[in-house]
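All protein chains of the complex are present and in place, except for one that has been dropped.
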Amino acid sequence: MNKLRHALMVLLVIGVSACEREHRDLRQDPPVSAALESVATMPNGIAGAPPDVYSALNKPFASNAYSLNQGKQLYSWFNCKGCHADGGGAAGPAFLDGWWRYGPGLVSIFASIRDGRPAGMPAFKDRMTTDQIWELAGYVQTIGAYSGKTAAPSRNDEMQSRPSENRAPATVSVNDP
Amino acid sequence: MKERVVMQLDALPMHGRGSDSPTMWGTLAFMLLEGSAFALCIGIYLYLLVLAPQWPIGALPPRWPAGTVMTVLLLASLVPNYLVGRWSRENDLARVRLGMVIMSVLGIAPLIVRVFEFRSLNVWWDTNAYGSILWLLLGLHSMHIATDVADTLVLGVMMFTRHGSNSRRMGDVEDNVLYWNFVVLTWLPIYFCIYWIPRL
Amino acid sequence: MSLARLATGSLVCLSCTACAGWQSALEAHGTPATGLLHLTWLLFVVGALVWICVMAILVLALRSRAAISTQATATPDTRVERRLNRAVTGAVIATALIVMGLTITSFWVARVLSPESSSPLRIRVRGYQWWWQVTYLDARPDRTFITANEIHVPSGRPIVVELSAADVIHSFWVPNLAGKQDLIPGRDNTLQFTAREPGTYRGQCAEFCGLQHAHMAFLVIVDPPEQFEHWREAQLAPGASPGGTQEQQGQRVFQSKACAACHTVQGTSAAATVGPDLTHVGSRRYIAAGLLETTRGSLAAWIADPQTLKPGTNMPMVPLNAEELNAVSAYLVSLK
Partner (left out) sequence: MSAPRSQPVNDTQLDSAGLARRLSQTWATPKGLWGALTTVDHKIIGRRYVVTALIFLALGGVLALLMRWQLARANNGLIGPDLYDQIFTQHGSNMMFLFAVPVMEAMGIYLVPLMIGTRNIAFPRLNAYSYWLYLAGGLMLWISFALDMAPDVGWFAYVPLSGPQFGAGKRSDIWAQMITFTEVSALAVAVELVVTIFKQRAPGMTLQRIPVFVWAMLVTSFLIILAMPAIMVASTSLILDRLVGTHFFNPAEGGDVLLWQHLFWFFGHPEVYIIFLPATGMISAIIPTFVRRPLVGRLGLVLALIATGVLAFGLWVHHMFVVGLPRLGESFFTVSSMSIAIPAGVQIFCWLATLWDGKPVMRVPLLFVIAFLVTFVIGGLTGVMVASVPFDTQVHDTYFVVAHFHYVLIGGAVFPLMGALYYWFPKFTGRLMSERLGRWVVSLVFVGFNLTFFPMHILGLEGMPRRVYTYSEQMGWQSLNLLSSSAAIVLAAGFALFFIDLLRSLRRGEPAGENPWNAATLEWATASPPPSCNFVHIPVVTGAEPLWENPETIEVAEGLRADRRELLVTSLTEARPVARESSPRNTIWPFLAAIATTVMLIASIFTPWAMVWGAVPLAATLIGWFWPKGTPEDES
């Protein structure tokens, strides 16, 4: 009998994780968004700890398909392509090569977007809401990922410049023909 | 209801061959089904061709040597294929065993040539729609070669076991021969599509 | 009996809802909608007649009764058989003739309703996920302007709407004036209509386009020609500069907060094109693609919490305190 219960437990775990990835959380309560603002960055502003409400929400911005997809939309809406191209880098640094000048953590990407960085990265503090910055940060992290997440977005209906995020690692296949 | 016997069936053979064998009709039905899938893929190829301002899109036409070697190889394999069909109809176990070995080799060879074909396409499946339909057409046909070769190998091994001398297995060989003809014949329009339409 | 009750019931419902028919194909206020309405009534009448005839035959055929145990006639006599076959052939020929008649009528109506008219007013409508961007073209570039969700057209003049989609498939449909036409990414479609008399006609996206497909409406406001020109000049002017102190503070908040990162107000530093153009948002009757009437209160409610009113919309919830919210909504409603 416990074999059956064991199997049910496994199915439940798979089910819950699928649930998290596919859930459409359309509205974030204002207090939660405000709480998401308080990121404790290190003195040099590189890494840091996310607010504890982030893990209470079960880390949606790194694993929820809908929020990653919204992040990709924001990437093109706020003209990140202007400096970073499709992740290959132009005036701004590349994300594809997986080398993160300010650290690969989601918090450092969040801090880079929100407060800007010295060498020309503008601060989007007043240009985007906190949820949008988190979604964009979660998406940017998938560009340089070494293994494709299940929730990672697929290609856009645009000209193809590199393999999409769900076919990571993009770096390897970008170099050969 | 009361029954009145009007017909005796015990004189009939225990297994029909050719058009009396249900498995032959089943193979025909599956050929019709897969044939319509191939026709649709060629339809997509021509649909995208008509839409594209320039065809092939952003790529050189595929290098034709590998594809032509494949076509010659497949057409050549029709001869032993026909012989195996005739031997199986004559229930000649020894020759059928030999024939199955030959057909297995002549099934694996195209798969090897197909690797070179994929490399001579000059385009990746994710480069553009032209590349996508090219890889879909070639991939679909390769899958059919692979499944038929697997069928030939299993049937070939079976002919060497005690089950080989059963006329039912000879019927299966006939169906396999029929299906290989289908795999070869569907390759011709695909070959023309992939290698020669871009050069028209 | 149930059929009679059904027919009267539906006719009653038909009459009482026709009054609110500003998005009904049964109220035609322009070509080709009028022609389509006549075609609708013709098809309905022909269909009803055919249905009544078939039902009459069915009722008459069922007048005799029998028990399941009665002996079945395996081979009915040939004379009856031949008469029935002739009747069936006759009915089938009648069906073929009716169908051919309807086909020819449909071709004739299609040809009549799409005349190639000279010098139409060209308007470009681009469908976004869940709102409409409307661009008025003109020979001189400086007289072209962009607005959203509400299309003013002069009455009596043929209008050609150039349709393109920015993301997914939408469908432009204002039933009072014309049939629908899809907006397909990668393709350019056009729709032509002429509005006869002035009035406000509502349209709605008719191809499922995602979460807020239900709230992707637009208005076609038909003005007399000179009133249209007056409206057009007003639209060309840049955004009204804020009068009162609250409106000025509203403009400052608008430009400093995230609003300017998505919206455009001509004549100010806000020039982003992600969201709709708000230069003359105050002059529009509805905001959020036909969701709310344009008032200070509705603007404040929409800015404060867009996801509750239109769940899934791309408008973010910008954190503003009460005073900033009042100022911004006062400023936006003043942009006539």
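Points worth noting:
Here the chain labels run A, B and C in written order, and each chain numbers its own residues starting at 1.
Criterion: a contact is a pair of C-beta atoms (placed from the backbone, for glycine too) under 8 Å apart; a residue touches a chain by one contact, two chains touch by 3 or more.
Remember, predicted model here, so these are calculated numbers, not experimental data.
Though it is not drawn, the left-out chain touches A, B, C in the full complex.
Annotation for chain A: contacts to the undisplayed chain at residues 15, 18-19, 21-24, 26, 65-66, 68-69, 72, 150-151, 153-160, 163-164, 166-167. Listed by residue number, the positions of chain C touching the unshown chain are 2-3, 6, 9-10, 13-14, 16-21, 23-26, 32-33, 35-36, 39-40, 43-44, 47, 50-51, 54-55, 57-58, 60-62, 64-76, 80-81, 84-85, 87-88, 91-92, 95-96, 99-100, 102-103, 105-107, 109-110, 113-114, 129, 163, 167-169, 171, 173, 175, 178-182, 184-187, 189-190, 202, 204-214, 311-312. Those residues of chain B that touch the chain absent from the view are 1-16, 19-22, 25-26, 29-30, 32-34, 36-37, 40-41, 44, 47-48, 51-52, 57, 125-133, 135-136, 150, 154, 158, 162-163, 166-169.
The rule is short, and it goes like this: only the chains that are shown with their structure count from here on.
Taken pairwise by the contact criterion, the protein chains link up end to end in a single open path, with no chain closing the loop.
Chain A and chain C, compared by their mean Cα positions, are separated by 38 Å. Taking the mean of the C-alpha atoms as each chain's centre, chain B and chain C sit 52 Å apart. Separating the CA-averaged centres of chain A and chain B is a span of 47 Å.
The set of chain B residues touching two or more other chains is empty.
Residues of chain A in contact with two or more other chains: none.
Taken in their complex, chain B has these residues touching chain A: 124, 126-128. Those residues of chain A lying in contact with chain C across their complex are 24, 26-28, 30, 33-34, 73, 77-78, 124, 126-132, 157. Those residues of chain C that touch chain A in the complex are listed here as 185, 211, 256-258, 260-262, 274, 305, 307-308, 311-312, 314, 316-319.
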